[in-house]
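Okay, handing you the structure first.
Just one protein chain is left out here, and the rest sit where they should.
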Amino acid sequence: MNKTLIAVDGATQALRQFAQERDWQQFHSPKNLVMALSGEVGELTEIFQWMSEADSHGAASAPATARAVSDELADVALYLIHLADVLGVDLNAAIVSKLASNAAKYPVAASRGVSTKYDQLPQS
Amino acid sequence: MNKTLIAVDGATQALRQFAQERDWQQFHSPKNLVMALSGEVGELTEIFQWMSEADSHGAASAPATARAVSDELADVALYLIHLADVLGVDLNAAIVSKLASNAAKYPVAASRGVSTKYDQLPQS
Amino acid sequence: MNKTLIAVDGATQALRQFAQERDWQQFHSPKNLVMALSGEVGELTEIFQWMSEADSHGAASAPATARAVSDELADVALYLIHLADVLGVDLNAAIVSKLASNAAKYPVAASRGVSTKYDQLPQS
Partner (left out) sequence: MNKTLIAVDGATQALRQFAQERDWQQFHSPKNLVMALSGEVGELTEIFQWMSEADSHGAASAPATARAVSDELADVALYLIHLADVLGVDLNAAIVSKLASNAAKYPVAASRGVSTKYDQLPQS
């Protein structure tokens, strides 16, 4: 039995209805939605590009950026959820599986305190 | 009272624990996590770059790409959820708000069947 | 008469020949090449995602990253040049025009020492 790490049914239904009402399914091929997702991540990136790491911690509360940060995170989430729906991917199952695989690739002892990629970690 | 369009508590807790066990919070500034999210979207993009729109509909069931598609969608979701957590953004509230704003920007009558950006739609 | 800010004839010819020899023009629609460009920028981003700004200055000389940085910059340049060629865009003319427009959007006096986006700069 799978744990519930993420639940997206409400958003999935809302996005289907949004697209159907506007007859937009014709544009929503997975290829196009990947590009749209990528474009939104680009907009999110632009908010942070000249910001220091230290300042970035306050980006969602700073008056100049709070709304933009929230909106771009939402846009990324919405395209991701719609893309998974159109592809027929169960996001929760995908996350459960990937977290297990990440835990195997990054054993606590070898990866503690280092940002080294898994294929360059010392082997146990 | 907000609707629940997305629920990410389980994943949020799992990601916090994953980072804490490995002492990775030091790397997880919002700025860095935006870059990591962007890198994962890049990997997702690479799967689809030479695929036709028609073929892209089958990408999550085709043996050559199914696992990669599922894994990259999961990676994008995981970094997005962790980023929202570190920033202190409530993803569900952000989505509810953005969907309402999208509905206002894209009235059904004006946007039906066209992919025109909202600021170039005919005004009612 | 235009200044020469960038010259890409050699690379343009080499890329045409590379694609022709492999019968790859069929994959090289502008849409697909934009995705390929985006994927390479994703790989470049992954090199820098956990690096501090200070450390990033040495990324092209550090043994662990020098070759990868050089290769990813080359990949981005190659897809950009091939994309401009397939689209029929003169990169030098595009750059000359964009630099002039940037200079107008960012007057020295108003933009000195600040990273503010042009549409939020104080008007003179």
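Letters A, B and C mark the chains as written, and numbering starts fresh at 1 in each.
Just so it is clear, contacts are C-beta pairs under 8 Å (C-beta built on N, C-alpha and C of every residue); 3 or more make two chains touch, one makes a residue touch a chain.
Being a predicted model, the structure only gives us computed values, none of them experimental.
Residues of chain A in touch with the missing chain: 27, 32, 35-36, 38-43, 45-46, 48-50. Touching the omitted chain from chain C are residues 3-8, 10-11, 14, 18, 21-24, 26-27, 29-32, 34-35, 37-38, 41-42, 44-45, 48, 51-54, 56-57, 59-61, 69-71, 73-78, 80-81, 83-84, 86-89, 91, 93-95, 97-99, 101-103, 106, 108, 111-113, 115. Residues touching the missing chain, restricted to chain B, are 31, 34-35, 38, 50, 52-53, 115 (touch as defined at the top).
The rule we apply is simple: only the chains that are shown with their structure count from here on.
Taking each chain's centre as the mean of its C-alpha atoms, chain B lies 25 Å from chain C. Shared contact sites, meaning residues of chain A that touch two or more other chains, fall at 31, 34-35, 38, 52-53, 115.
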